[in-house]
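Coming up: chain A.
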Amino acid sequence: MTVIAPACEAELAEAIRAANGPFAIRGGGTRSPAADRPVLSTAGLVGVVLYEPGALTLVVKAGTPLAEVEDVLAAKNQRLAFEPMDHRPVLGTSGDPTIGGALAVNASGPRRVQAGAARDFLLGAVFVDGEGTRVRNGGRVMKNVTGYDLARLQAGARGSLGVLTELSFKVLPVPERVATLALACDTPGRAVAEMSRALGSPYEVTGAAWDGARVLLRIEGFADSVAYRAGELARIIPGLAPADEDPWPALRDGAALAPMERDIWRVSLRASHGAVLAERLREAGAAVQLDWGGALLWAATAPGTDLRAEMADLGGHATRLRGQGSTPARHPDPAPVAALAAGLRQKFDPRGLFAPEG
Partner candidate 1 sequence: MELPSPNPAILDRRAEIVARLKAALPAGTVIDDPRGLVAYECDALTAYRCPPLAVALPRSTQEVAEALKICHEMGVPVVPRGAGTSLAGGSLPTGDAVVIGVARLTRVLETDYADRIIRVETGRTNLSVTGAVEADGFFYAPDPSSQLACAISGNIGMNSGGAHCLKYGVTTNNLLGVTMVLMDGTVVEIGGAHMDAGDLDLLSVICGSEGQLGIVTEATLRILPKPEGARPVLMGFGSSRVAGACVSDIIEAGVLPVAIEFMDRPCIRACEAFAHAGYPDVEALLIIEVEGSPAEIDHQLRLIRGIAERHGPEVIRESTTAEESAAIWLGRKSAFGAMGQINDYMCLDGTIPVTELPLVLERIGELSAQYGLGVANVFHAGDGNMHPLILFDANKPGDLELCEQMGADILKLCVEVGGCLTGEHGVGVEKRDLMTVQFSEDDLEAQLKVKDVFDPKWLLNAAKVFPLAVTEGRRP
Partner candidate 2 sequence: MQTNFTEDQLREPGIARANEILRACVHCGFCTATCPSYQVLGDELDSPRGRIYLIKDMLESGRPADAETVSHIDRCLGCLACMTTCPSGVHYMHLVDHARAHIEKTWTRPWPERLLRGALARILPYPGRFRWAMVGAKLARPFRRLVPDARARAMLDMARAPIAAPSAMDQPQVHPAAGPRRGRVVLMTGCAQKALDADINAATIRLLTRLGIEVVIPEGEGCCGALVHHMGREEEAKQFAARNICTWMAQMEGLDAIVINTSGCGTTVKDYGHIFRNDPLAEAAAEVSAKAKDITEFLATLDLPAPERHGMRIAYHAACSLQHGQKVTAAPKTLLQAAGYEVSSPADAHLCCGSAGTYNLMQPEIAAELGRRKAGTLMALQPEAIAAGNIGCMTQIGARSGVPVVHTVELLDWAWGGPEPAKLAQG
């Protein structure tokens, strides 16, 4: 297998210009790169370019391992608030996730429901498009509407519009205290109702998930404030009690579903529809979890199941993270929208070098 690992943007651009067939773009290699394409690795594009804790901004090369980024921030008591998911447990891969990879799939964890997705914390990006042109967009300030937001367009584009080389993010302080509250609950309908009650309250819930047996709520902030809000939430949701463990990394990564020999799906839909779909899938024998107050559904289904057939009336979209089915892994967009996306890919990558593989 050919691996090209440019050491700088110029080398990357050169490699792209010289290419005569599609690449598999690889960050940390945690998401199973295809074997039949040469690998274009960002491993040579690493390091923090600028970190200004007083301005809450971090500029970093795209190939920098996530762990390294998190360490740098932790030293100043700051963090990436979107808590990117780690794909390794579900995909059974190894390697170190990179910041570029996280952004390229818009990997967002439980805090997405309150703080936002990876895309929401992105301030700017540099990428090299399919013709080897370096493009800079956005910047490193909190508010920036200068020109089109091509940086955010890269979030979730999986490199299909270009190879990310440098990213800037808004970072946030690490809160003084984190608390998790749990409520026994075995039906998705009730779980979503309780999560909606919590998320619709002024007590700033930063995680609201259902693991199949319990509703889990997270609150973060100054210690006194966390204690106060925990008390108020328990008042409006009787039965809610402090939980000792930290369930959030496992919920973020779908860790409970990973060991099952099933297909794994991640479905984004409106919260109340999350309850409906969860109920349908459970009846069909799937293992289901909910996050984002119900707006993110995780399902482990029998291999080959077409989950999308169950949600035709619900809207949203489903991604098959793991498994081989006859249906595409990514949710097809409606024709006029798909045409716009295809048009953009044609413009930024006319030779199809970065065409997604599935």
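Behind the choice of candidates: all candidates are chains of the complex that A comes from, given by their letters.
By definition in this document, a residue touches a chain if its C-beta (ideal position, glycine included) is under 8 Å from a C-beta of that chain, and two chains touch if they have at least 3 such contacts; residues count from 1.
The model shown is predicted, which means the values in this text are computed figures rather than measured ones.
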Q | From 1 or 2, the one in contact with chain A within this complex | A | 1
Q: Spell out the residues on chain A that touch candidate 1 in their complex, using ranges where they run on.
A: 52-57, 77-78, 106, 108, 112-113, 116-117, 119-120, 129, 133-137, 139-150, 152-153, 155-157, 160-161, 172-174, 192-193, 196, 199-202, 222, 224-225, 228, 268-272, 292, 295-296, 315-317, 319, 330-331, 333-334, 336-338, 340-341, 343-348
